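Handing you a structure now.
Missing here is one protein chain; the remaining ones are kept as they sit in the complex.
Here is subunit A:
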Amino acid sequence: MESRSGGGGIFSRNNSGNVPTMRGLVSFIADLRNARARELEEKRINKELANIRQKFRDGGLNGYHRKKYVCKLLYIYILGWNVDFGHLEAVNLISATKYSEKQIGYLAVTLFLHEEHELLHLVVNSIRKDLMGHNELNNCLALHAIANVGGREMGEALSGDVHRLLISPASKAFVKKKAALTLLRLYRKYPNIVQNEWAERIISLMDDPDMGVALSVTSLVMALVQDNQEQYKGSYVKAADRLKRIVIDNECAEGYYYYKVPCPWIQVKLLKLLQYYPPPEDSHIRKLIRDSLQKIMDSALEMPKNVQQNNAQNAVLFEAINLVIHLDTEQDLMVQISTRLGKFIASRETNVRYLGLEAMTHLAARSETLDPIKKHQAIIIGSLRDRDISVRRQGLDLLYSMCDPSNAQPIVQELLRYLQSADYAIREEMVLKIAILTEKYATDVQWYVDISLRLIAMAGDHVSDEVWQRVIQIVTNNEELQVYAAQNILQYVKSDCHETLVKIGGYLLGEFGHLIADSKGCSPIEQYLALNAKMRGCPSSTRAIILSCFVKFVNLFPEIKPQLLQTFNAYSHSLDSELQQRACEYLALATMPTDDLLRTVCDEMPPFPERTSALLSRLHQKHATTSDKRTWVIGGKDANADPKEFNLVNQPTGLKRSFTAPISGNATPSGNGTNGVNNLSNDLAGLDMSIDTNKVLKAPNLASAAHLSPDWEIGYNRLLLRTEGVLYEDAQVQIGLRTEYRAQLGCLIFYFTNKSPFPMGSFTTTLDNRSSEHLKTDIKGLPDTLIQPEGQTQQTIMFEAKNVFADPPTIRVSYLAGALQALTLQLPVYLHKYMDAAELSGEDFFKRWKQIGGEPREAQRIFGLVNKNRTMNSEFVRRVVQGFRWGILDGLDPNAKNIVGATVLHTADGKFGCLLRLEPNYDTRMFRITIRATDEAVPPILIKAMEDRLSQGMEGVY
């Protein structure tokens, strides 16, 4: 047990002296429990409130009594009564010296106050005192208070202290973990309080040996990652590595096994964090994740009898499934989960059915093809009739997401059938979804009109305005629908139909009634009578629509003008001012001497402008906002390719569309191949949307060449011409390097040795490759995160030259030794490492030299030694030239002092021949160097490195 200072008393159930029981409180609670009726309880509470008010007013209470009364207030509050006084007394308790009083004070702060409460700035100083003090229990109380009520003001005042508690090597684990989440709360309230420089240190805490700290820090990092993906990308490797250590290496402290599952919470968090990044390019990290996922899947194969264990196991499993779906690259795993999910949705256990359907909805949102889901269509439709409404809802979401042109009609039929018996709570949402699907997958005129009108007829009151208005918009903008729609709506209006249909009828007949006037049963007078019969039973908004329809009739059907005028006349006496005004105006309009104005006013309505589907916006309103961004939304691949669904004009959900041709390939959710490729980047674009661009620009890439540590060049220069040696060394760490190059492949093995007498924690390497286009890196493994004194860990990284590259990569090495230590070093991976010395005869050499010719495939430089203290001799020059991997061709140059060389550069894109002529002048200490190569990119790069090296001369670096 960790020793903790302070603390009110010794824990004991029979303590008699240390923590005095508050008798008054106990008897008050007992009184309330004995109150058999709500009124009696209220009476007792009011009596107590009056008493407490009096005591507080009188003042002079000692700590114990104040605590007792605050406790009573708290109890009253918990019972659900509003407590509107005593807050100040409660708040004052937090500066008490007695822990038990302080504790109640803090409890009151978190229950009574909120982040905008005016008393809050009175407590900031007390909280700061408790944060800075050495009593860890008080630290925790203060952290708790901030985590509950902290807003911007507190964040600005206290975030520094919270951060200090988080990173200080002196902080105990139980303080650290709370500090992490307190910082998270403050960050959510006011993101600017987390400074850019904190990133590396915070990420390093993910390696904390204490699982509680790791869990909390992971939660914090997860929030930070969503806004600063680039800056916190180091967390990805950490998460993958920690997951692997927990899942595969069983690295989990005894107490953290929850019913035999190693800490499911942190597993879930890590799996979630990994979903905030695109799939890794690095093969090793990919393998780490794949292995962990496979292990999770395998261990979930056995179904434990214990309910809790089953739960915990499934919690991890379902999050693992989400990650597999997110990665979308692991075919093997995808196949496994498809079959697994198929079983889940038919499971006898309700929780499993529920989660299975949810996971399948995620799959539908991301998967390239809907086929694996369609296999289960019958079961999914069956879930609409599940006994549990939660499951029914999930079923609805999934059906909505798995629709494509091939199954839309049967699914919509099923949904319509289910609508009749569906719970009231979900009808509106169902109507929306059916309406969207009907519109999206309509392939012929009749189907769209039939379904839409039937939907509205059936759902009646659950139809939101957006739905019926959308029907009108679609019909108006699509000529081929108009006749059929007008005929049908007239039939509805003639029958006993829902008021919403009357609204649509009023609009559509007013616009398109004349198109059907010659059909049987649709003559003007019949249209008029049908609508007029509905007038009486409808609310005034609908009547207003019908009146407007009638004025259009005056224009279209002069033969029924008398009847229309009669109606206007009647309504010009309506008590409803809106109706009265309309009737009067229409009457005047209709009885004007000429009908010029009437004709202008009642001209055909122009098509509606294209805009975002109100239906989709309405549906999205229903999606709750969360600060943890969702990585997918309900609604199939389309919705996810464009998370906001704003881009609707270009999609078949636009208002104007073809109903005659079946929807072409680009509308199918399972569409063409490019969809999948775009999807990932689009997804990220979706996540990135709220990134503060300033922040991104400010975020320094500490692994880059711009942040090289002092003395980096010593080792770099040493290893530029050698294959192994020490890359860096200081009092704490030694970094050795062994390299091997074969053609275009280079293999670097790093040896990190801890020279200090203390263990190094969170040992991390981060590679930065400026030439990533032409130099491919592949990390073969990660160093151990913990290095004991005298201990050593290794890491292997492969570098493949794809083509000619200029800038060597850099590496950031960081570790915790008390504070965070970090180095950034440049790696001696330079173009010449991929060269092999070549033997050439004199004849060949001169032939090729001429073939290559001068500029641009030649570079030449003349230079001297950097300063007077350096010397040069032929041995030095030869060694450097050989170090740069040239084959020296002796006897070719008439001047024996000059050096002629040849070499072949290997890259994945091809080999390049390179020729060298170096003319040293030992008297003037000058060089002239000429390089020709079969590719013009090569000579400048080689010449630069050789000049840098030769000009150093003999002392110092060699």
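In this text, contacts are C-beta pairs under 8 Å (C-beta built on N, C-alpha and C of every residue); 3 or more make two chains touch, one makes a residue touch a chain; residues count from 1.
Keep this in mind: contacts and distances are computed from a predicted model.
Of "AP complex subunit sigma", "S-adenosyl-L-methionine-dependent methyltransferase", "Protein kinase domain-containing protein" or "Eukaryotic translation initiation factor 3 subunit I", only "AP complex subunit sigma" is the UniProt protein name of the chain excluded from the display. When the whole complex is considered, the residue among A:L79, A:V335 or A:A819 that touches the unshown chain is A:L79. Summary of contacts with the chain left out: across A:L49, A:I104 or A:I931, the touching residue is A:I104. The residue from A:I45, A:I127, A:L143 or A:A530 that touches the chain not shown here is A:L143.
Screening A:G255, A:P562 or A:P606 against the full complex identifies A:G255 as the residue touching the chain left out.
Summary of contacts with the chain left out: across A:D388, A:E724, A:E740 or A:E855, the touching residue is A:D388. Within the complete assembly, residues 1-2, 4, 7-11, 13-15, 18-19, 21, 26, 29-30, 33, 71, 74-75, 77-82, 99-100, 103-104, 107, 114-116, 137, 143-144, 147-148, 150, 174, 177-178, 181-182, 184-185, 188-189, 191, 211-212, 215-216, 219, 253, 255-256, 258, 263-265, 268, 272, 306-308, 311-312, 314-315, 318-319, 350-351, 353-355, 387-391, 393, 425, 429, 622, 624-630, 690 of subunit A touch the chain that is not shown.
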